[in-house]
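Everything below concerns the one structure shown next.
The other protein chains are all here in position, but one chain of the complex has been omitted.
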Amino acid sequence: MTSDFHARIPDLMMASGPCSAYPRVLSAMGRQMMHHRTEDFVELMLSVDADLSRLFRTRNRVLPVEGESILGLEMAAYNLVEPGDVCINLASGYYGAGYARVLRGYGGEVVDVSVPYDTSVSIDQVRGALDRHPEAKVLAFVHSETPSASENPMGDICRECRDRGVLTIVDSVSGVGGSDVRFDDWGVDVCVTGTQKCLGSTPGMSLVALSDRAWERTRAVAVDAGRYERSYLSFLPWRRWVDEDYVPYTPPISSIYGLKAALDIIMDEGGVDASIARHEAAAKATRAGIRAMGLELWVDEDAHMANSVTAVTVPDGIDDRRLRGIMDDEYGLHISGGLGDEAGRLIRIGHMGYTASRQKVVTALGVLASALAELGRPVDVAAGLEAAAGA
Amino acid sequence: MTSDFHARIPDLMMASGPCSAYPRVLSAMGRQMMHHRTEDFVELMLSVDADLSRLFRTRNRVLPVEGESILGLEMAAYNLVEPGDVCINLASGYYGAGYARVLRGYGGEVVDVSVPYDTSVSIDQVRGALDRHPEAKVLAFVHSETPSASENPMGDICRECRDRGVLTIVDSVSGVGGSDVRFDDWGVDVCVTGTQKCLGSTPGMSLVALSDRAWERTRAVAVDAGRYERSYLSFLPWRRWVDEDYVPYTPPISSIYGLKAALDIIMDEGGVDASIARHEAAAKATRAGIRAMGLELWVDEDAHMANSVTAVTVPDGIDDRRLRGIMDDEYGLHISGGLGDEAGRLIRIGHMGYTASRQKVVTALGVLASALAELGRPVDVAAGLEAAAGA
Amino acid sequence: MTSDFHARIPDLMMASGPCSAYPRVLSAMGRQMMHHRTEDFVELMLSVDADLSRLFRTRNRVLPVEGESILGLEMAAYNLVEPGDVCINLASGYYGAGYARVLRGYGGEVVDVSVPYDTSVSIDQVRGALDRHPEAKVLAFVHSETPSASENPMGDICRECRDRGVLTIVDSVSGVGGSDVRFDDWGVDVCVTGTQKCLGSTPGMSLVALSDRAWERTRAVAVDAGRYERSYLSFLPWRRWVDEDYVPYTPPISSIYGLKAALDIIMDEGGVDASIARHEAAAKATRAGIRAMGLELWVDEDAHMANSVTAVTVPDGIDDRRLRGIMDDEYGLHISGGLGDEAGRLIRIGHMGYTASRQKVVTALGVLASALAELGRPVDVAAGLEAAAGA
Partner (left out) sequence: MTSDFHARIPDLMMASGPCSAYPRVLSAMGRQMMHHRTEDFVELMLSVDADLSRLFRTRNRVLPVEGESILGLEMAAYNLVEPGDVCINLASGYYGAGYARVLRGYGGEVVDVSVPYDTSVSIDQVRGALDRHPEAKVLAFVHSETPSASENPMGDICRECRDRGVLTIVDSVSGVGGSDVRFDDWGVDVCVTGTQKCLGSTPGMSLVALSDRAWERTRAVAVDAGRYERSYLSFLPWRRWVDEDYVPYTPPISSIYGLKAALDIIMDEGGVDASIARHEAAAKATRAGIRAMGLELWVDEDAHMANSVTAVTVPDGIDDRRLRGIMDDEYGLHISGGLGDEAGRLIRIGHMGYTASRQKVVTALGVLASALAELGRPVDVAAGLEAAAGA
C-alpha cells in the first residue's frame, strides 16, 4: 500500500466524528513548518487562543492539548479528583458511563446517576443526586453523547453545581461550536472539546477550558494526592502558557494550522452564535426529515437530541451493515452504526463542522432513502426533504 | 480581495463544466515544478499520452494543447480547411451553430444542417447532406452539446464520412471519457476534448486526436492556403512531439500533473469503459429522477441526450435565477442555466468527472426538489430518487 | 508511472524558467473550482487585473490569455502586422531572432538588427535602424533574453519608437516583475509576460498589455488584412473583457488562483518596486559571486545583464552536462544549460520569483562550487559568497 490511496477516502463522511473536514482546513494542514519557538508562532497560538475563548465564552485561556479528547478528559480527573472524593457521574450514554472508570482510576468514590441511553438526565435528577450527596466534590457528565446522539442540559446542570460549590467536568467533545456553551456564565470548571467534531478540523487535539476554581483545585490535588506535577496529564505545566505565553511542549504545528483555519471559518460566518445556529438548523432539518420519511429517531424527545449527530432506529428487517454498506459502496457516503447494545439497532448521521449544512443533510436523507429502497424498505423521501427544508 | 477566498468556492459544482474537480486532481495540481526538458518529465508526458490514446481509442498521439478547448477546435479549421472547401456543419446547438463561423473564418463554404436544439442530428440527415454535397471536404459537428445537453450519434456520422472520404472534425469536449468514442474504428479525423469535463480535472487544455489523413491534410493546407506553419494554431509544430518526443512549447506543468491524476483515476476504476459506464449510469439516473419528479427533460428523446449533462425545462411560473439562487445560497450547489434563447427556460445539471456519481445525483435531485418546494412548486422527489436508484 | 512521482520533482529548480514556484502559489493551485460565470469569479479576475495593471504600470487592462507566452507574442503579430508592414526586429538572442519568423508569418517585411548574443542592442543601433527605415510600422524586441541572460534597454527603445510613431512589441516574458517596466510612461504598445518567470507561478498563461494605439491598430489590421476576428489569436474577443467584464473563454481557473497568489506576494512585499529590487539584488549577488569565484559571465557587461537569470561561461575542460548532472543528482538543484550554439558553453542560473532570494543565490553558488570541485576545478567560493553578500 502506497501513500497514494485517494480511492480509499470516502467522498463524504457524515459519521459520528470525525466527519469530512473543511477543504480550507485541509489546505492549511498542508503548510510547511514554522518553528514553535518564534514570535510568529506564538502570535498564531495567541490568535488561536483568542478565538477559543470566544468559542467557549470564557475569559480564561483554553489549553490546546496535543492528543485525543480522551486525554483532556483524563486530565480533568487527574487534576481535580483525589482519593476519596465523592464524584457524581451522570451516565446517559456510553461515554458518560465510561467516565466513571476514569474517576475511579484516580480514587474517586463514584455516585452513578444513570438514565436509559435514549434520553438525557433531567435537572431534577441532578438536584436529587446533589441533595443526596452534599459531600460531592465533583460532578461529571457528557454534554453531547455521540454514541446515542443525545444532549444533556449543560447550562442548568453547571449552574446548579456552581451554586452548590461542586466542580463540574464536562465532556463537550461534540458540543462546543455546535451547541450553546457559556463557560464563564454557567460557572463551568473543566470543559473539553475536540478539533474533529463541530470545528470541522481533523482529530488530534483536546481543547480544555479551566475555571479559576479548577486551577486552584489542580494545585491542591497535586499536593494532597502527590500527583506528579510535570506529567503530561497535569495541567500545571500549562501555567507557562497561561502566565508566560510559553507552550510547554512542541505543539502539533499542522494541527494548529488546521485549527486556526477552522476557527477562521467560524469567525467569518459570524462567530460562535452563527456556528451554533447552523448546527442547530442541520440537526432540526435532519430530524424533521427522518420523521417525515416515516423513520424513528432513537432519542425520546427533541429537547434531548444532540445538534451534531442524529441517531435513527434501524427499521425492522433491515440489516444495518448492509444498509451502511450500500451507502458506502454505491453512494460514497460513510455514516456510523450503533455502539455496544445499540450495534445493529442504530445508524448515526453526523452533521458537524463541514457537514452541518443544508446540502449535506439533503445528501444524507436522499442517500439513506435510496439505500433503504434498495433493501426493499421505501420511505417517503419527498416528505422528508420537504420537512427538512421547512424545519 | 486576498487569495484566501475559500468561502467563495461553492461546496459542490454540478454545472455544465467545469464541475468540482476530483480531490486527487487538486492535490496533484499543488505539486512543485519539474523542468519540462528532463527525461522524467518526458516520461510523464509519454505516460499521459499512452492514457490519452486509450481514452480516444487510437494508436495515434493525442496532442496536449495548452489553451481552452475552443483553441483545439479552431486548430482543426486552421489546419484542415482552405478557402473554398465545402464544409458541412451540423448544428444541433449553440456550439455546433457557432462553429460555422470558425469554418468560414478559414474560408470554408459552409453548408449548415440545422435541427432544433432539443434534438440531435440523425444519420439520415447526415447522409442526405452528404448526398447533396458530394464535393464536401469536411463535416464538423459537436458530439455532446452541453448548452442543450444533447448528443449526436458520433459513430454513425464518422463512419459514414470515412466511407465517403469526408474529413470529420468532432467537438467532443464534454464527450470523451463520458460517452463512447472510438477514434480509429470510426475513422474520425480530428476529435477535441477538454480536461475540465468528463476527465474531472481543471480547465486549461485542449486534447486533440488526429488521424493520419488529418496530418496529411494539414501539410497540404499549410502549403495551399499559405498557413503559417509555426503558428500556435498549426498542428505542424507538434510533429516534434509525435516524431521526437519533444514538446514544442513550455507545457502547463501543473495542468499536466492534474491531467495525469485524472487519467490515473480512470485507469484505476477499470479504464475508459468503466468511466463511460459511470457517466452513463449518472445520466440515466438523473433523467429517470427528473422525470419521476414530474419535471420535463429538454431534449426530445433519451437517445439524443448527453451523458455528461442533463437539461431540465424550467417549470412554468418558476424564475430560474431564483431557483438557482436558492440552490447556490442555501444549499451550496451550483448548477447552470440556459444559454441564448434558452436562458430562463432551462437548468442544466452536470454529472461529469468527479460529479458523475450516484451520490452527487442524489444530492442534485434532492437539492433541486427542496429549492422547488421553497418556491411553491413541490415535486415527487421520492419517486425521483427511487427512479434514479433503479435507472 | 503513477501520479505519485514526488521523488522525480527536483528539490530546487533554478532554471531559466520555470523555476520552483512559491509554496503559497502551489497551495492556491490546489483549490477547488469556482464557476467562471459568477460574480465572485469576476471579482477575482478584476482583482487580478488591478494587480496586473500595477505590475505593468498601465491604466489599461492586461489580457490574461490562456496559453504559453509564445501565444501572446504571436497574437501581437497577428493583430498588429499586415502584409507589407516594415518591421524592425532586434535580435540579441535566440528568442529575438526567432521572432522574425513570426513577423514574416503575418506578412511583415522584417529588417533585422542583430548583435552578438552576449550583448544587448544599444539605443544608437535602434535609432540608426529607425533612421534608415522611416517607413517602419513596428519594432519588436525581447526585453530579457533568457537564452543568453541579457537585457535590452526597454525604456529607451520604447520611448524612441513612441516619439517616432512606431509601434513596439516587447517580449518581457522574463522581465516584468523582475526588471523595470513602465508601460504607459514609456509608451509601449504590446508587452507580453508569463506567469512562470518573475511572478513565481506556474507556466500556462500569457499576460498581454495593450496600448490604445495597439487596440486601434488591431481593429485596422483585422479589416485590412482580413484577419479572422474571432480567432483565439485575435485581441478582439477580449474587448468583452475590457468593456463588459466578460471573460471571452473559459479561464484556466487554477492558473488564475495561482496568479492571484503570486500577485499577492508581490503586493505584500511592498509592490512591484520591491519585487524588482529583490530580483535586481539577486542578480547582482549572483554576478558578484560568480566573478569572485573566478568564473566568467557570458554577457559582455553588467548593464546588459538580465535580472532574472545569469549565464556563466562553462570553464575550459568542464563538460556542462556532467556538471549539471552532479548538481541535479547529488545536490537536487536543477539549473539550465545553453541553447543552440551555446549548448555546452553556458550554464544558466535562474533567480526569478521564488528563487530570487539571497538564500537561493547562496545555495546556487555553493552547489556550483561543490560540483566544480568534484570535477577537479575548484573555485574560490569564499570570495564568491562574500562578494554575493556585499553586492
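To keep things simple, chains are lettered A, B and C as they appear, and every chain counts its residues starting from 1.
Following the convention adopted for this analysis, a contact is a pair of C-beta atoms (placed from the backbone, for glycine too) under 8 Å apart; a residue touches a chain by one contact, two chains touch by 3 or more.
None of these values were measured; they are calculated from a predicted model.
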Per the touch definition above, residue among A:V111, A:V142, A:I157 or A:A261 touching the missing chain
A:A261
Residue numbers in chain C that touch the chain omitted from display
6-7, 9, 11-12, 22-24, 27, 30, 265, 268, 330-333, 357-359, 362-363, 365-367, 369-370, 373-374, 378-383, 385-386, 388-389
Can you list, in ascending order, the chain A residues touching the missing chain?
1-3, 5-6, 8-10, 13, 15, 17-21, 24, 26-36, 38, 40, 43-44, 47, 66-71, 74, 101-102, 105-106, 196, 202-204, 228-233, 249-255, 257-258, 260-261, 264, 334, 336
Touch rule applied to chain B and the missing chain gives residues 2-4, 23, 27, 30-32
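Please note the rule applied: only the chains that are shown with their structure count from here on.
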Hey, which chain ends up farthest from chain B, C-alpha centres compared?
A
Averaged-CA centre spacing for the pair chain C and chain B, given as whole angstrom
33
Chain A to chain B: how many Å between their CA centres?
45
Residues of chain B engaged with two or more neighbouring chains
6, 9, 24, 27, 30
